[in-house]
Every structure is written in C-alpha cells, then in structure tokens.
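All protein chains but one are shown at their positions in the complex.
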Amino acid sequence: MRFSDAARPELGDPAARRGRRRAAAEARGRRADAVGGFPGWEALREAGAAIRERTLRELGTHLETLEAAVEEEGGHVHWARDAAEARRIIDSLLPDDVPAALVRSDVTDEIGLDGAEPGPHSKAAVVGAGFLVAETGTLVVAERGDGLSFPGTLVAVAGIEDVVPGWTDLEVLLQLVSRAGAGVPMRPAISTRTGDFALVLLDNGRTTVLADPDGRAALRCVHCSACSDVCPVFQRTGPRPYGPGRAGPIGAVLTPQVRGVEAPLGASLPFASTLCGACADVCPVKIDIPAMLVHLRGRVVDARRGRPVPPPEMLLMRGLAWSMGDERRYEHTLVRRARWARLLARDGRIRRLPGLFGKWTDARDLPAPPRQSFRAWWRRRR
Amino acid sequence: MRIAVFVTCWGDALFPATGRAVVRLLEHLGHEVVFEPAQTCCGHMHWTAGYHPEAIALARRLTEVFAGHDVIVTPSASCAATVRTAYPRMDPALAGLPVYELSELLVDVLGVTDVGARYPHRVTYQPTCHSLRALGLGDRPLRLLRAVRDLELADLPEAGECCGFGGAFAVKNADTSVAMVADKIARIHETGADVVCATDDSCLTHLGGALSRLRSGVRAVHLAEILASGLGAAGPAPVPGGVARRADAP
C-alpha cells in the first residue's frame, strides 16, 4: 500500500495524533537536555559516524573476527540469508519441550518472533542483540540481564551490521545511543555477555543495501529512534504507514532499498518526507537521510522511465524541464500558464485546480499569478 | 557593488513583488543590480522530485547563465541551498557558484542589519527548513527584522518545525502536509501576529494558501518585502496584501 493511503486513517485519529505529538515533544526535550550540555557531543558524533562507516567498509573482516571470537569463547555462529532461514535456525537451536523467552529488538520484530519476557524460570531465550563486539565476541543489549543470565539456552540474533570492531568503540556508541535516543546520559540498563551463546547473523536484504554506495550509510543506524522523535511526518502518521519494516525516517530509506522501489510502498516511502532535515541534524552517527531520500526518489523515477505510457507527473516534469531549458520557451510557458491560472481565480485566489494539483487546493488556496512577471517588469523598467 | 539577482522561477511567475523588493532594497543601499534574462530555474524541484538528469541539465544551465558574476543574490533559501549543497552532489564541477540568500548577502557580505525600513505590523518569523538547517542562516533574518522601525517581532513557538510544504510532498502526501500546516497555523495564531514572514516564497505559498483558505487575517509576506517597505527613495512601499498572499495588484 502507498504511504499516503496508509497514513489517512492514522491522520483521522486526532487523539492519537495529539498523543504522539506530546510524546515526541517530551522526547525532544529530554534529548536536548542530554545533548545540549554535554561537552564534546559533536566530537562524539564524528567518532560514532566514523566507527560505523569503518565497520561497514570492513564488514567482511569484522564478521569473521566476530565469528572466531564467539567460537573461541564456546559459542556458535549461524548465518541466515533471510527471515525464514533465521527462524528455522532459531527453532533448531531451541529445546523442543520448553517455551523460549524473548528479548525484543528491531531484528526480532523483523523476523517475526514473539515470546514472553525472560525471568528466573526461563530455560531458553532468544535475545535481539544491540551490538556485538568483534574483538571479544561480546553480546551487548540495552536491557536488564534477565535474558542473558537465567536461560540455559541462549540464542542471540543480530543483523550483520550490528557488529562493532573493538571493545573501546562501545565508549562512543553506548553514549550516542543513550543521549540521542533515550535522552539520558546512559540507558537505564545495559548488559553484556561473552561466551556460551549461539549467534544468528542475519542478512535479509542488508547486503543489497551495502552494495549501493549512496544508500549504504543507512546501515550505520544504531537503533536510537532520535530521527523518528524529530520527524514531523512520523509524528502525524505514527509507525503503521511505514509498512512491515522499520518506521520513521530510517525506515523510509531502508525499506525501499531492501524491498525495491517498484511496489507501491517502496515507491512511495522516499516521498514520505518534506526533506526538512531534522533527522540528519539529530542522527548520532550522522546518516544524511534527506540526501538518501533524494537518491531513492531518483531510483523510483528511473524505474518508471521505461514505461510505454509515461505517468502524468512524468509528462509534467519533463515538459517543465524542457520549457526551462530555454528562456523563450520558459517565458512562453509562464505567460500561458499564468493566463490559464488567472481564469480559474476568483478575488485573486484559486480555490480549485484540476488534475495533479487538485490535492493542493483540497485544503489550500493558490494565489492568482500577477499579470506582470518579474522579467516583464524588469524589461519595462529599462 | 554589482549584484546579480536570481529571482527563481517561482518568484518570477507567482511573486514578482519579492524580486522587485530585492531590487528596490539593494538599489536603496547603493548597489547596482543586474538581471540575467536567460535565467530560468535552478533545478531544485526536479532534483528533489527524483528527475535527476533533468535537474542536472538545469543546474548546468544556471551555472553558465551566471558565469562571471561574483555576487548573486536570491530571495529563496531553498534555491540557495540547492546551489550550495545539491550542485556539488550532481557534479563536482558545479560547486562554487557564489549564490547568497538575501539575509546572508545583507548581513555577511554587505555588513548591514538596519536597512532603513519601516513596517508597522506585528510579525512572526518562520525559519524555513532550508534556511535553518541547509544554510544555517541562524538569527540573520531576525537581526534584520529587529532593526525595522515600528515592527513588533513575536516569537513563534516550535518555530523549527517544518510547515509541511516539501514541494511534491504537499500533493503526494496532501493529508499529512495539511495536518502539519494546520499545527503551524495554530502556532502562528498563538503569536497574535498579523504577518508571518519567511525567506522562501515556496513555503509562504503553502502557509499563505492555508491561511487564505481558513480566512485567517494573518498574511504571509516575504522578508524582502518587509525590508523594502518604507524605504524613503522609492516612495511609500505598497503593503503586500490580498487574501491569498497576492503579492502585487494586477
């Protein structure tokens, strides 16, 4: 489904909208406090962005280091090409007779796991990893240690990009995630475990993202949610219109890359933004989401160029580009369109437009173009 | 100083009063203004809508049209941001065209904050996304507005949030866009201002169009028009009016 269609029912619930706005405003306030007075925040962001970028560029090496370290400490590493393979592997690792507890994360949501929270009686658990330190084979979660301590069988699931090269890198990433996302100096609980767990490393489209030089920085994401908290679109629509993947601005750049830009959701998500830039401003690892959205919009349009019958928008945009390629054509178009628009105007304003622009005039007027353009005025002035 | 003006396609067709205000203002300050008649569009709309080859062709064209000019001014933060941040991404050879947004030109290049204007209104300022985040204009427009005589400046709550325009977004995601502009207008009304001012005619079209539809008494006015109001030399400046931000009378 297209983002705009999925957004409509969400926008129609004013109470939910107010609630989201309030929650987001509080989150922004907490974040501003946690970041504003912290000395060297920008230097920390620079380091975080570089750590994540380096991780992606050397991902193969870090994954192999991680695998060796985990196995050295008595663990096992499994690789899953997609969600179904991950679920199969997890099933095979868990004992048959007991229900497994779950520590949720974006990755466990992605592959569709559910389960109760772990406790003293949990015999087995699946834990969505926060980070995995390649150097030491350490599993890090931004949760209390229940899932890491009680169960006899522990299965950790992570995206291949959740690896962190060195132990020291945590001093940067834990601070960034906590301050930018939760708006606190440190998350209330962080737990680590080295050794004795099975690790499932998931691709599920990530290597496709990695292969796109203009899109791969989306994999720097440390799952802090700051971009959603500041996104004016997300605050109005909530998470549902973003579809089955991640929500908010990061979802708008990841989902089209993973699922392609042909189907309605993937083709509409890159446009589910005003490019206001608030997300890029707060991202602790400096993902330039607006630039990436523009790149993906180009891919959406390119995918449509080969159609035998060009869509109306494409005809309009190509026509405009052709007109603007020459000042005489441009002025001719300007004069003609202005005259046409004035015919639609009453009292200097246009209340209804046909075609593509009808969506504008559903709720907003458009001023009638003046009779004299700037260039006509300039010519007369000389 | 000899200053070339890039009025933008949007301004040329829909808001010529903004371009005229820029000319009046700069001439009032003693500068020579030139207009390259071959100018059309910077390519912003095509670039952000995903029509990249078309945008790059327009960017090349604009770069050629303004070749040889040392100072170019535009009354649009979006178009200035396109030239400054998008052009180098389109083609590294397109980097460096010396385009300044109006308040940058006035404050940074010309070193002026008091231009001598008079504007007897209560005004609130909406920092558009490109002026705030892409160009980092900071308080430059506010410094200019504070120096205007008889102008009462009212702080806009949650000013940094987007008005919901976003070019094609306003049409492709019309419902979300309208929800955003409705919240923005509620904030504007809280200020008690009768004029909302910005550095972009595009965002002002959106704000003004929604204000007009709601029959709000608040008008959307470009910074350039306020700064060119009541300048002695040009006679009494027309107060831009009309329900839908009709910038000048036919």
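For reference, chains read A and B in written order, and residue numbers begin at 1 within each chain.
Note that a residue touches a chain if its C-beta (ideal position, glycine included) is under 8 Å from a C-beta of that chain, and two chains touch if they have at least 3 such contacts.
Operating definition for what follows: contacts and distances are computed from a predicted model.
Per its UniProt record, the hidden chain corresponds to "LUD domain-containing protein" from the list "Helix-turn-helix transcriptional regulator", "LUD domain-containing protein", "DsbE family thiol:disulfide interchange protein" or "Phosphonate ABC transporter permease protein phnE1". Counting contacts over the entire complex, the absent chain touches A.
Within the complete assembly, A:Leu56 is the residue of A:Ala7, A:Leu56 or A:Ala247 that touches the hidden chain. When you scan A:Glu171, A:Asp326 or A:Asp347 for touch with the missing chain, the hit is A:Glu171. Taking the complete complex into account, A:Glu64 is the one of A:Glu26, A:Glu64, A:Asp91 or A:Asp326 that touches the chain left out.
Listed here are the chain A residues that touch the chain not shown: 39-40, 43-44, 46-47, 50-51, 53-54, 56-61, 63-64, 73, 78-81, 85, 120-121, 133, 135-136, 138, 144-146, 148-150, 160, 167-172, 174-175, 178, 184-195, 201, 203, 207-208, 210-211, 216.
Keep this in mind: only the chains that are shown with their structure count from here on.
Taken together, the chain A residues at the contact with chain B in this complex read 3-4, 7-8, 11, 17, 21, 232-233, 236-237, 268, 270-278, 280-281, 291, 294, 296-302, 317-318, 320-321, 323-327, 330, 334, 337-338, 347-351, 356-357, 359-360, 362-375, 377-379. Residues 7, 9, 11-17, 19-20, 23, 35, 37-41, 45-52, 54-55, 57-58, 61, 86, 89, 129-130, 132-134, 160-162, 164-181, 183, 205-206, 208-210, 212-213, 242-250 of chain B are the ones that touch chain A when the two sit in their complex.
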